[in-house]
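Of the protein chains in this complex, one is absent; all others appear in place.
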């Protein structure tokens, strides 16, 4: 019995590792998820039926009930929720995991005696505190992403207060471990402290940084699970938890990088909240940044891609790279076309000269009037260094100097990626609301550099 | 004492992992080597001074003596040997490691009693056998690379015999574990069997495949070390050994891939010996293949690179990629020039038209007469789809149809990389001995594809 | 409404203001199109090409008599005006600022006249802008013309019979024509340098692969996207900066214009005498007096071994494309001015206001 | 040894067989160089350019009188031969297979004659191969010439005034000239198709971005790298395969030659009549009778709206480069034939054997 | 500090496991395309639901009379399984995105 359980745990652990590994590649990711899920199922069944003999039936019934209720709830939420609400859902689920850990800690707290080893005590206390932090923190993150919690609280010296608070919790816990526990109510105090800190920690953080926070909290939940694993000397919890913990940290760092932040600035404050990021415009809204790798995936899995070249392509001399991109996508089975606006660039036929230089096939260059109806079918439009020629103000804003000029209707596409160096205006010197469109993501950088990165990301897929 | 030792072992283990990791990148490789070496030193010192108390001084003296003798020998060999002899040296060293494991097994064999656990017995037996195999196998590999051992033995049904032999050994060992050991002489029998198998295993394998074999044997040594680690319940040996074992297997597979072989064909025969590879010419000798990644490293660490474009560049339409390569190298601080032979291609000025299309700066194109004296200073010459214009037959062979034609003196460079699709001749239809030059490596493949890979390898550095 | 297309009578002109394609589009919008006999001959359009799309091909007099709108490329001349009737609407380039007499004569005829060269350079007028569409072709053709006249080839070639160094091309004025000239010369493999008084052209020139020759400048040298007349001081500094390139150039193309004025002199006779033997200058500003002191309109002057070609025939010589583009500009212009085949006469509207020079005998602009 | 450079007298010819640069190199090797007055004028070389490098510039008669070797580009003609003395060594293109009389006249003068067009096409002779060096320029110039004559531009342009479709260029014969024509037309943005009887040219044409038009062929169509005369059957199949492209082409360049024979007729008058109005044909084989039935040497014939330009002046018109390359070929040739300024007369040696047509009055080849 | 050393020496194997698992976590994750960040985070989140094993153990070990423990354990199991099931399901849905259309 015991051996079998051990082996089941071992297998589960391996599925976790393999699953995580597979999750790292677009092609294998789904398989990775199933693998890990399978392992998890095994571990749960093993835990129920093989850990202990002679358990009263009522307990089994209760467990089954709990699993049923929770399972159905989890499943339904996951299936029902809109695609766009997924990140907040992850946060919510994560919070539940944290809560579970905290509750376990609470129960075990009751079993602590004065003769308990310090290790055990430390484990239990950390479980409660960390679980509580992730629970409340995740809930706040969920609320924020959800739109329920809007105001960004920003007291003066907020960071200092925050950091003092967590140091206080740690000191108190350390004291408890060394001095021993006098009163079981202390467990609830710790729980409360953790909950408060979780709120304090996440509340001041701006919505844009939320994914980083969720990832961090997720990593914490992993650590809580690992600690619980130590408590029960349970390898699958230990290894699984540590895996999530370490992978989570790396992931958090990677996400920070992708958003041009440091993990330091995430943990120790000056979190996005107060800084008004570039690209936030009072009337037009916020822009969304993207990375070459995201753009690459998006294009890789598209069926129709339309490239809109503009003056910036010429400035960057990126004609060779864009051709490489087009060839690569074509080889991957994507339909690629270029939409040539009659006044793109700075002279008549500027884009033609440019693209002819890199041997782009003439048949791929489509005139404005012919391509405009096709944007409906485009999964991705890649706008490279163009601005005025895709500015909807030409349609919408009679006051605009370009009003009345025909433009490329890129807005009709499913998704728009805009590459330029900054939020600077083009020839006509006017703002472009396309950049603030919810379907648009901005890929900032010199066209040549950005496209080169895009190409190498694509090659790796 | 014990705690300290444990921690030392732990630290050493971590240095092994980190060292191996660092070894995987050209920039950090040296640091990785030092890190691992440091950890190893720690582990050795720890083992000597902290494992056991009350050891008679004579033992310490003996150990010191052994270390001194071995250390000096190892150091001297490593420092003295020529660069070109290094792979065989690795093999030799590896053999010593195997021998060491076998000897340990032999000693411990004496301590086996009928009451010994099966695990222990299995461990000792595997240590002896695996150690012996790596020892004799490595020595044979060394001898082959060395040139001492030349003849490729090739009995009919050799593979079958070989495989039966190893199955026999395994069966015998299993029997011993289950039935128990009757006679300590059996240890020597196992040793002998291992040694014989090592020889049988490596002897029929051709010289070109030797690096793969060495890597495989190296992996085996790692496993032997790990097994010894289990025996002594010594974590640093265990983890270190396993690391080497698993990394070694992966490395072996990677090497096989780079040589277009499968690991299967390596282990279960039909090993290179009898197949006459393309590119072996009776009078001119053998060619050496290379990979984009090797070529990339070579160019990355060069100071001067000269590119020789030829007709194949035009056929492959690789002008844009070569320009990208040139720009990339230049950005990395390498001096790059193009050597333009007056009749490269199929029309006067063919290379000029081609390279102008991709905007190669005119000042980088150097005429034959001007570039010829510069080949002396070139670290790497990259010949892309050129053949006749770099054929030394024009100088050496009065019977050749191109005799008397001036050529680019690429032979004077330190290293030459030739990219073409096959060993086919060029316009003049003649063999080119340059390809068989010991300084030349062949990068086979369509110019566009090969250069694209080269570029992406370079970007990763 | 009947639109009459006249044959161009100016010497050397091969274009026509309409193409069969565009005629068809006009007709499908309900216009009638009358084309003068053989108007399209030099642009490779046969009379039958027009009749095939239901335009009618008529004798000159008939066109003048029947058409409501008369369309040309070059300004109406005395001969044309004789045949113009009261109330007819004339459309062509007029260059009204430099041709006050012409404007007066039109007014005397009590006709209405739109000038195509006066289309304002605003975004939505781009498709009616004949200056742009023709300059663009001029830039291309100037290079071809130059290449044809040169005794050297453009590209670098390393051959068994020695190396041919690439030609050096220098371009003055980086407007529409200048940019296309850069692009074309660069394509052919020349080493291209370019200069302009407007500093924003630097990036544009570089985006096409030319080296920009920067002339130190203090003041504002441009106005609403056009160049102002250069100060003497600027002219001096320009010479200093450009001379070295000029004296090594194999082909020089000048395109500098200041709207409504004589073209600035950028290359003096003295400078020409220092140029390379065998060099060629193509002066696209010759019609406005020329950027080169030596150049004569529609003539090739050889001075000290340097050929100076004064021309406006650059776009004319690629007449098929030039006519097509002009016709398309006209189409867009007419569509802009009319609604259900009737003129809207929105006199406040920027494009109408800018181009309507004479309205029923009333001179609106000078 | 004195090398005399004669001024070319053929009409339209602007080249000269020597450049100042190469004269200097010859002189540094110990030769004396005599250049006829004004020989380099049309290649942008002044007399002073030659005297500066220590060549002497002399009147025609003086050159004929004093030189040991007389060098020209075009075949020596009657006028020239009158001045030739016994024992003088003549070097020029002779086209001896088609010019038996000329060879006879030279022999009668008891002179020696090398024919530059007879340099064998072997690797080590590449740097003396004037056919290659001049064809190369011809290929380039044919495109420029065609582009200048056309009423269309080459590249695709999508502009506010509509889209200009790219010109279609069709090239017959993918030898040296054909390849360079492909490259040049392609650079300018045309859509290029090409055909040749030798199937190995497919890959070459494609390596320069042209589409190859494959003509089904049964037999061996080439011989030692040169084309054989095509069978009638081949000619028929060729027409079928190419006609569609021909009738849509804006510019056609023909370069097909068969060494020592009349050029093959590839485009009949009937085919010309089906071509696009406004199309241009540049026939580089005009001197060998032309690849187009309609073409006349050094004339532009307009047939049914199609301009047919028969020319050999293509390389001549880029005289500076053409002269440089020819001169370099001559230099290499002379260096090959001599040792310490004396002829070696290695009659067995392949290049000498191939090019030496008349030796001291003895005709060696016909 | 002392405690730490003590812990390590007492739980040597566990320490090795911890360290090795950390390395595995790091190595397995590094250099993933950014677009997988969210699915990966979601997957990792589902994995962290492994804490449910602990919750199950709490219930198994609870005295059937100890209602508080039982209740807490029950809630812990519910929450944990929501994390697990919901987590894997959501990840799976996110990954639908990566199916090649057609």
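Letters A, B, C, D and E name the chains as they come in the text, with residue numbers starting at 1 for each one.
As a convention for this text, a residue touches a chain if its C-beta (ideal position, glycine included) is under 8 Å from a C-beta of that chain, and two chains touch if they have at least 3 such contacts.
Because the structure is predicted, anything quoted here is derived from the model rather than measured.
Trainee: What are the shown chains that the omitted chain is in contact with?
Mentor: Every shown chain touched by the left-out chain: A, B, E.
Trainee: For the chain left out of this view, which of B:172, B:232, B:403 or B:444 touches it?
Mentor: The single option touching the absent chain is B:232.
Trainee: Of B:112, B:129 or B:244, which one is in contact with the hidden chain?
Mentor: B:244
Trainee: Of the residues B:4, B:62, B:185 or B:425, which one touches the chain left out of the display?
Mentor: B:62
Trainee: Looking at the full complex, which residue from B:302, B:329, B:343 or B:384 touches the chain that isn't shown here?
Mentor: B:302
Trainee: On chain A, what residues meet the omitted chain?
Mentor: 2-3, 6-7, 10, 13-14, 17, 21, 235, 239
Trainee: List every residue of chain B that touches the chain not included in the displayed model.
Mentor: Listed in rising order, the touching residues are 16-17, 19-21, 23-27, 29-30, 32-34, 36-37, 40, 43-44, 47-48, 51-52, 55-56, 58-59, 62-63, 65-67, 69-71, 73-75, 77-79, 81, 83, 86-87, 89-90, 93-94, 96-97, 99-101, 103-104, 106-108, 110, 118-119, 122, 177, 211, 214-215, 218-219, 221-222, 224-226, 228-232, 234-251, 254-255, 258, 291, 293-294, 296-298, 301-303, 333, 379, 457, 460-461.
Trainee: Name every residue on chain E in touch with the hidden partner chain.
Mentor: Residues in contact with the chain left out: 13-14, 16-17, 20-21, 23-24, 27-28.
Simple rule for what comes next: only the chains that are shown with their structure count from here on.
Trainee: For chain A and chain E, let me know how many angstrom lie between their CA-based centres, rounded off.
Mentor: So the centre of chain A lies 18 Å away from the centre of chain E.
Trainee: Using the touch rule from the top of the page, what residues of chain B touch 2 or more other chains?
Mentor: 317, 342-343, 348-349, 353, 356-357, 359
Trainee: For chain D, give me the residues that contact two or more of the other chains.
Mentor: In chain D, the residues touching two or more other chains are 126-127, 132-133, 136, 155, 157, 159-161, 164, 187, 189, 209.
Trainee: Run through the chains and report each pair that touches.
Mentor: Touching chain pairs, listed by label, come out as A-B, A-C, A-D, A-E, B-C, B-D, B-E, C-D.
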